[in-house]
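Before any comments, here is the structure.
Left out: one protein chain. Kept in place: all the others.
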Amino acid sequence: MALWTRRGLAGATAALGLSALPHRPARAQGKSITVTALGGIWEEAVRTCFAQPYEKATGNRAQVLIGSPTQWLAQIEANPARPPIDALVTIPDLAIAAVQKGLVERFTVEKTPNLVHTPEEFIAPLDGHGVLFDYGVAGFTFHKGRVKQPPKSFAEFVERTAKGEWQASLPGIGYAVTPIMLIWAMAKALGGGVDNVDPFFEAVRKMGRNVSFWNSPNDFENALASGDADIGIYFDGRTWAWSDSGASFAGFLNPSEGGSINAIAIQKPKNASEEAWPYLDIMLSAEAQLAFAKKLNYGVTNRLVVYPPGLAERITPWQQAAFPPYAEIAAKRAAWVDRWNREIRR
Amino acid sequence: MRRADPALWLLRAVVALFILFMLAPILVVVALSFTSAGYVVFPLPGLSLRWFARMLDYAPFLQGLRVSLQVALGATLLSVLLGVPASLALARSHHPAALAAMTFLLSPLSMPMIVFGFAALFFLSRIGLGLSLPALLVAHGCVCLPYVVRVTAAAYRGLPPALEEAAEVLGASRAAVLRHVVLPLLRPAIAAGSLFSFLVSFDNLPLSFFFGSPGTNTLPVVMLSYVEQQFDPAIAAISTAQLAVAVLLLVLADRFYGLGRLVGQEGGG
Partner (left out) sequence: MRRLLPLAPALLFLAGFFVLPMLDIVGRSITAADGSLTLARYALLFGDAFYLRAMAETLALSAGVTLLCVLAGYPVAYYLVRHAGRWRGVILFTLVAPLLTSIIMRTFGWQVLFARRGPVNLLLEGLGLVEAPIRFTGSLGIAIAALVHVLLPFMVLSITPVLQSIDRRLEEAAAILGAGRFRAFLEVTLPLSWEGILTGCILVFMVANGSFVTLLLLGGGLQTLPLLIYQQFNTTRDFGMVSAMSTVLLLLALACLALQLRLVRKGG
């Protein structure tokens, strides 16, 4: 026992000794900001397209924090006077929550001159307290070998799924943006809308066991690759990236009614470093956004961006997709989730 | 006893099934880490080591591993220091208050950790710990403590009190009894509790998630964030590497210490 403890103690203190160094550079010196990124290729794109140009232009340092928007909003909320994050990327739902809680600042042309190149549609949803800077469209992702003639519309998709032409996989209620990318988008396409999602629930009932649900994006890719599903509702950018990594059987199609726009917002927390503004301005610039789009195959919102051939065919222009009324959906979300739990029970 | 014995053969069959059950899904993961494909697919189209290269190449993985090891070791140490004395004090008492205290010490287990993480983030931020390594240690400590307490208490209750009484009658001080009699006998339990504690902390996502900052992101947080955007076999390579380290540690522990002293006294050690 004594031996055991002593050894463990020595090892543990050695490991902890490493951590005695300060972990957050003192912000008082003002020259280092913390910015956020989703992981993997997303993070690498943030480093090369935004953080590096920022460091070059300002001489400041941009530390990239990977993680997820739920975590960051909670962290800012818990530390409103000294937010641990200076420039935030987040999903519209959480961005709206941050605005409602008064946690974020308004963007102005003085602080971020590139704002003038962003269409009003991407500024209005957050009332200027943040900007939607890139987006993916949720449409049909299918296995080209098993689905020779993909459906052209949501209506056709529902009908042919109900007939059992294929096994479909749809986003489940455990996935944060399902209320937008599935419930609202399908209800609207089938004649309903924010105030009437009956068509969606009716469609799910009709499709019955020919539908399964995924609760994490990896599940969907697994299901399509393993043969457990043939088609589903998924994002364009991720489908292209997946296809480029070797899953060449994956195809994507934007439904004729328009798939939903799933945007990413940028925000600046109140009391965060003012040094974040030049960074956010770079995120809104045409040059940085084009570089970002090339890496991730997602559409960007600066209207000066011209996609090169190849990329242009992949990106769905936002005008051809369905623009969700984010705030109205946020108000109905709880009721929809409750109804799903009681009616669909999966 | 060890000749052809139907009961023993039945037991062996159960254990063989157990090993198959435990390892089958993990073997899938290990196999996947050697794939040559650029995405996750089974069966493997070919073999390569490219995902191990990717694992070493993506800096956040290694940074996350360092933080995870620090937190897991620190939280384990903390829970042993707090938990072993507490379980010795409680284990043999029949007082209702002891029952209540034991219930209390085990209660963190039952919270979905996402809720405790959320609550702890707000609380620790309010008292100034914020997103720091100490905050992570404290939060993990709360969750690791019950394992050490419960496993140690169970083993202590199993020890015949006569042993300690005899030593005390012979004039040994309480401290000497603890050091020379009780703690050596409790070694397997403390080891098991520490192992639980280490693994639970090392694998923890929902607590660490809330305390992530550029300096305190643990490996599971980095991995989750990675696969959410890029589901490739690099994550399988990480699991395989962790398993390889575990094998190595087990071999070393057996060599220098004897696994028998940890999980059974016969035939080994």
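First chain written, first letter: the chains are A and B, and each begins at residue 1.
The rule is short, and it goes like this: contacts are C-beta pairs under 8 Å (C-beta built on N, C-alpha and C of every residue); 3 or more make two chains touch, one makes a residue touch a chain.
Just so it is clear, the model here is predicted, and its values are computed rather than measured.
S.K.: Indicate each shown chain that the hidden chain touches within the full complex.
M.R.: Among the chains that are shown, those touched by the missing chain are A, B.
S.K.: So which of A:A97, A:A286 or A:A327 would be touching the chain we can't see?
M.R.: A:A97
S.K.: So one chain is hidden, and I want to know which residue out of B:A37, B:L69 or B:C142 touches that hidden chain in the complete assembly.
M.R.: The missing chain is touched by B:C142.
S.K.: List the chain A residues touching the unshown chain?
M.R.: The list for chain A reads 70, 93-94, 97, 173-176, 178-179, 212-213, 215-216, 218-219, 222-223, 226-228, 333-334, 337, 341-342, 345-346.
S.K.: For the chain that got dropped from the picture, name the residues of chain B it touches.
M.R.: Missing-chain contacts on chain B: residues 7-8, 11-12, 14-15, 18-19, 21-29, 32, 40, 42, 81-83, 85-86, 88-90, 94, 99, 101-116, 118-120, 122-124, 138-139, 141-142, 145-147, 149-151, 153-155, 157-160, 185-186, 188-189, 192, 195-196, 199-200, 202-203, 205, 220, 223-224, 227, 235-236, 238-239, 242-243, 246-247, 250-251, 254, 259-260, 263-268.
We adopt the following convention: only the chains that are shown with their structure count from here on.
S.K.: Just the number, please: Cα centre separation of chain A and chain B in whole Å.
M.R.: Computed from C-alpha means, the inter-chain centre distance equals 33 Å.
S.K.: Sort out for me which residues of chain A touch chain B in the complex.
M.R.: Result: residues 1-2, 4-5, 8-9, 11-12, 15-16, 18-19, 23-24, 34, 38-43, 63-68, 71, 74-75, 77-79, 82, 84, 216-218, 221-222, 225-226, 241-242, 245-247 of chain A touch chain B.
S.K.: Using the touch definition up top, name the residues of chain B that touch chain A in the complex.
M.R.: It comes out as residues 37-42, 60, 66-67, 69-70, 73-74, 76-77, 80, 118, 121-122, 125-126, 130-133, 179, 183-184, 186-187, 190-191, 194, 209-210, 212-217, 221-222, 224-232.
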